[in-house]
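Note that one protein chain is taken out, while the other chains of the complex remain in position.
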Amino acid sequence: MTLLFAITIGVLFACGIYLVFRRSLVRLIIGLSLLTYAANLMIFTSGNLLRRGTPIAGETPPEAMSDPLPQALILTAIVISFGVTAFTLALGYRASQAVGGDDLDAMQTTDREEMK
Amino acid sequence: MTPLIIFPFLIPLITGFSALLKRRGRRRVAFSIGVTANLIAAVVIMASTYDGTILISQMGDHPMPFGISLVIDSLSAIMLLLTAVIAFLVGIFAMATIDANRERFAFFPLFAFLVAGLNFAFLTGDLFSLYVAFEIMLMSSFVMLTLGGERGQLEGGIKYVTINLISSTIFVVAAGLTYAVAGTLNMAHLAIRFSQLADPGVTLVLAGMFLIAFGIKAAIFPLFFWLPASYHTPPIAVTALFGGLLTKVGIYAMWRVLILILPAATAILQPLLITVSIFTMIVGVLGAVAQMDVRRLLSFHVISQIGYLLMSLAIGTTDALSAGIFFMAHVILAKTALFLISGIVHELEGSYHLKHLGSVAKRHPGAAVMFFIAALALAGIPPFSGFWAKFLLLRAGIEAQQYLLVGVGLAVSLLTLYSMIKIWNEVFWKPNTYTPSADEQPTPLTRIERRAMIGAAAVMVVLVFALGIAPESMISLSNRAAAELFPNGLGHSGYVDAVVAASAEIGGLSE
Partner (left out) sequence: MTRSLFFKFLARAMMPILILFSIFFLLRGHNQPGGGFVGGLVGASSIVLMTLAYGPAEVASRLRIDFRRAMFWGVIVAAIAGLLGLIFQSSFLESIWFKPYIDGIGKLELGTPALFDTGVYIAVFGVTVSIVMAMADESDREAE
């Protein structure tokens, strides 16, 4: 099971990085969200993939509980990436309007141009 | 007293939401009260930690590895105070200079949220909360950077957002792996657990990941390209805030994580740290020398100064860390002052370009004096603050026999001085022969706005000057901050012992 997750995480990371390296703005944004999914799965895997009881005091004896912390961490990370994705989409939309396309290579004026 | 340490986070958070008010006047009043309250809170915290007490509070009163620890040791207190001072002064500067359109689109709330994120990063004693604090900070910085939607801002913003998201991903993966290895995320607990760990290989991987994650945020050598591409695009108040504080949080996190939690792995990484530090200093300053735009020039200097801060980590002794903390205080103040002064020149003369400016010293002698002091302080000329900072750092380097680092540090100082002289000559000294174009007119400001803008920068320069004239108390403070942070064998340090003792009081684990 852990092996399966490891492979999935690896594939997600690979896809994310590949997409980030493309020239298209849309692919960049999709790539970034794939990277966050990979990170979330990674945290999930780090908390041991075992079938255990709900981590609620009084319902499950402590030794049979699953580890609640990775889930809490992932929830936080998901919320954060939700906000970040919303922002990158808005930013990408605005940038493609300003530049007139989604070609990242057209976005070099801040590096190149000497301020007039 | 101790539970009150949540206030540096709560005050800016509530300020941010109150500054969403619709009416301009109310919004500004809410924001001003907020930054002032934040400054008062930071001063109170500094006063109550000045005798060496470490303030600790467990959120929700859950003991250490279960509840989130909020810890204010001397380092946190110093950083909180610096942040509060910068937020206060840059806040005044922003109120005087920011345009109505940006203000309507929640500039001040974002400012406050940025401060909330920074303060929380300094407060927390928990690795994952540190990630959350970084995200609060980054989200507000993303929006502040792109607010206004000019083409340059959007392009710079995309680079900034992308690279910072990748850095966050690496950070969160590293935090997840840390949890998998050590079973905890509390920094003090981690320090103990990792010192007992038999296998150093895992910690080396983790240290590498943290170094890359924080290195991107701090803009260290091969990872800095996003900074000069984006920092000059927003209004100068934003650049001053970012250049003064944001990259420094990366260094702060490195100190906390690499020195406190992973000292063994950091020792193995020392050659890498030395190389990176050298290249960061050199590349930063060489980039700066080539620039003709004041903001770009100063942005490259941000990178070069990060090299000095990284040097404290690369030398890796208590003395070096203490010198680094002093350097941090100096560079935050001096850098922000320089950005603010360049902002004043822009508001009064209408340009940032070296070729388009001239004889500012004749027309605005006050601005020239302020720039003179701040620039010499940055270059490290006695008796200004930069001299003490560099002196302490280089002395620590010589004592640790890192002669190459010391040599490079000295040479880079000279180049820093050179590029400061270049700004001085071009902007303040040479006669102005350039006829400004239509979009290079001075911004019309009311008298109050003008005074507020110049006053904020003047106070900043006075602080830089004071730090140079009377460095003793700051030096003793940073000595103690370094002593508290630095591990003295088997994962124990002033910080760790204090957190463990505080948790033992409310029934947590004792070891």
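A few points about this structure:
Note that the chains take the letters A and B in the order they are written out, and that residue 1 is the start of every chain.
Convention: a contact is a pair of C-beta atoms (placed from the backbone, for glycine too) under 8 Å apart; a residue touches a chain by one contact, two chains touch by 3 or more.
Please read all numbers here as calculations on a predicted model, not as lab measurements.
Note that of B:20, B:290 or B:398, the residue touching the chain absent from this view is B:20. Against the chain not shown here, chain A presents residues 56, 75, 79, 86, 90. Residues 3-4, 6, 10, 13-14, 17-18, 20, 57-61, 70 are the ones on chain B that touch the missing chain.
Here is the rule we go by: only the chains that are shown with their structure count from here on.
Looking at the complex, you find that chain A touches chain B at residues 20, 25, 28, 32, 35-36, 38-39, 42-43, 45-47, 69-70, 73, 76-77, 80, 83-84, 87-88, 91-92, 94-95, 98-99, 104, 107-111, 114-116. Every residue of chain B that touches chain A in the complex is listed here, in rising order: 128, 131-132, 135, 139, 142-143, 146, 149, 151-152, 154-159, 161-162, 165-166, 169, 172-173, 175-177, 179-180, 185, 228-230, 232-233, 292-293, 296, 352-353, 437.
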